[in-house]
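For reference, the structure discussed in these notes is given below.
Note that one protein chain is taken out, while the other chains of the complex remain in position.
And now, chain A:
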Amino acid sequence: MNDFWQDGEGIADTAAPDGPIETRWERRKFTAKLVNPANRRKLTVIVVGTGLAGGSAAATLAEAGYHVKSYCYQDTPRRAHSIAAQGGINAAKNYRNDGDSIYRLFYDTVKGGDFRARESNVYRLASVSVNIIDQCVAQGVPFAREYGGLLDNRSFGGTQVSRTFYARGQTGQQLLLGAYQAMERQIGLGTIEMNARHEMLELIVVEGKARGIVVRDMVTGEITTEMADAVVLASGGYGNVFFLSTNAKGCNVTASWRAHRKGALFANPCYTQIHPTCIPESGTHQSKLTLMSESLRNDGRVWVPLAAGDARKPGDIPEAERDYYLERIYPSFGNLVPRDIASRAAKNVCDEGRGVGPGGLGVYLDFADAIGRLGQKAVEAKYGNLFEMYERITGENPYETPMRIYPAVHYTMGGLWVDYDLQSTIPGLFVVGEANFSDHGANRLGASALMQGLGDGYFVLPTTLGNYLAAGPFATVPQDHEAVVEARRAVEDRISRFLSIDGDRTVDSFHRELGHIMWEYCGMERTEEGLTKAIGLIRSLRDEFWQRVKVPGTGEQLNQNLEKAGRVADFFELGELMCIDALHRRESCGGHFRAESQSEDGEALRHDDEFSYVAAWEYFGADRKPTLHKEQLEFEYVHPSTRSYK
């Protein structure tokens, strides 16, 4: 017993077949029940989200003949945050004949996830990866090609093979447009009913099954209840709990959190990926952080002044007074160490007072050597667009003065718990893409999120959802059903509460403060003391929010502050759970670094004997302790080992 959580019974993934891993997905597909094509149009599926996961799922389900209702908060499905992904998408095509295979991609992903992911899921992900590329090419996605007309590949994120497919620095955009166009085709055919500028604010659960959602039309403010035979959440990640992140401003946890409050378990909320190469904050006006592609570390050298408080311009600091700390600490990987390691090292040197730029929160990424070695032209050809973007934002020319970079929150590995079928603990509620927890363990490899989103949406969900829907259509739920009325009332009450507080602080001011707490105590380095303190701070800030927030305007109009208030209210509860999860996991793994659990030379120390499980949390109320359910992880194929990059 402790002050923050209680222990519950274990849970297990009962949907995954056992036996040889190579054929598990084949066998699951074979045992999955099929839905008679004539019945499909009688079955309605709600899909919340139109990113890679939701867009690909909606298009595929509609093609299969289901009636799909789709929702997003932007003005068109094509603007989902997946659009911003830059680097690429992995697939085990082995076009380079460099020894890649489905097994190797599986192995790399399990290892990269620091042995905190399920082997069955990861193997399936690796095996559908090859179909994703075929599908996208057929849709006309303009991937980068070689002179012979075949697809080009690059290596990404510290892997030894070249398996990343890309479309210059806009891979996410091009993949999303492929899914979006497939969706628009179905919208034109009348099989998808698209509701843009609609926000899901509640899940409707009837007799234990997910049967609908409550949505708000963000233009008119109208609240409606939408019913279906199943609900799919594809609502993305929750990095914005930190206020500053590389995510789009609207990214939120509300859809997932509302489902969590209705009984869906939330898994591994503390696993956060912090990306080392982002443009640092420039002042208190900062509203988001911009990622600079990881590929820059291939040629840029990372350094800080040797002495703390050295305020000279970078060009005035002689070689001997610089510390190329990654090359010094990790001689074999140097500037190319994985994301979590590079991020933490940057934090450490800044904590020592050796950071550069405003507030001392930055390190140099210097291209002088590369320019000297390769010439400015060659550097321009490789990184020209990134250098331009950097200059646009900072006003500094990186050909002349080193870039300044600093880590920023980028991706959340945690999410709603799902079984092998991608079904949450609420029957009929499926979760795909970044919103679920399923495939990346404690750390995601570069170029694997796009793969997971599209794998889930194009290939996995359409099979497993069919298995569930084979028992449908389910009895129609009348609008005056108690559960429907109650869910709608909950939404209406919350909105009137926000509007009636009429306090003296803006929503953003609370969000910023919450973000500071999360970054300070639940960011790159976590301690028992810090996390305990953070929980207290979050609770009192949350109380203050409900007393002092000021939301202008009414509910019957476009009201962007009302939208934000709802999201921030959910971030408070999520932030607390993230701290509790981080507190309970007294080990370091992947993106979760507990200062108490490190080796003598400061590297992350896992405790497999104690923590080789998925932590799935059950909600009992904002002021009550959550219950921890453990799903033990088995490693039959890839045996846990220690990562070393020295």
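To be clear about the criterion, a contact is a pair of C-beta atoms (placed from the backbone, for glycine too) under 8 Å apart; a residue touches a chain by one contact, two chains touch by 3 or more; residues count from 1.
Keep this in mind: contacts and distances are computed from a predicted model.
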Missing subunit (named according to UniProt) among the choices "Amino acid/amide ABC transporter ATP-binding protein 2 (HAAT family)", "Quinol oxidase subunit 1", "Succinate dehydrogenase" or "Putative spermidine/putrescine transport system permease protein": "Succinate dehydrogenase"
Given A:A144, A:I501 or A:L541, the one touching the chain that is not displayed: A:A144
Touching the absent chain when the full complex is considered, from A:R27, A:K42, A:R154 or A:K288: A:K288
Full-complex contact with the absent chain, from A:K249, A:R328, A:R489 or A:K646: A:K249
Residue in contact with the excluded chain [from A:R40, A:K93 or A:R163]: A:K93
Touch criterion as defined above, residue of A:D75, A:E321, A:D493 or A:E610 at the omitted chain: A:D75
Touching residues (missing chain, whole complex) on chain A: 56, 59-60, 63, 74-79, 81, 83-84, 93, 95, 131, 133-140, 142-151, 167-168, 170, 173-174, 177, 180-182, 184-185, 187-188, 194, 196, 219, 248-250, 282-283, 285-288, 290-291, 389, 392-395, 458-459, 462, 504, 506, 508-509, 550, 552-553, 557-558, 560-561
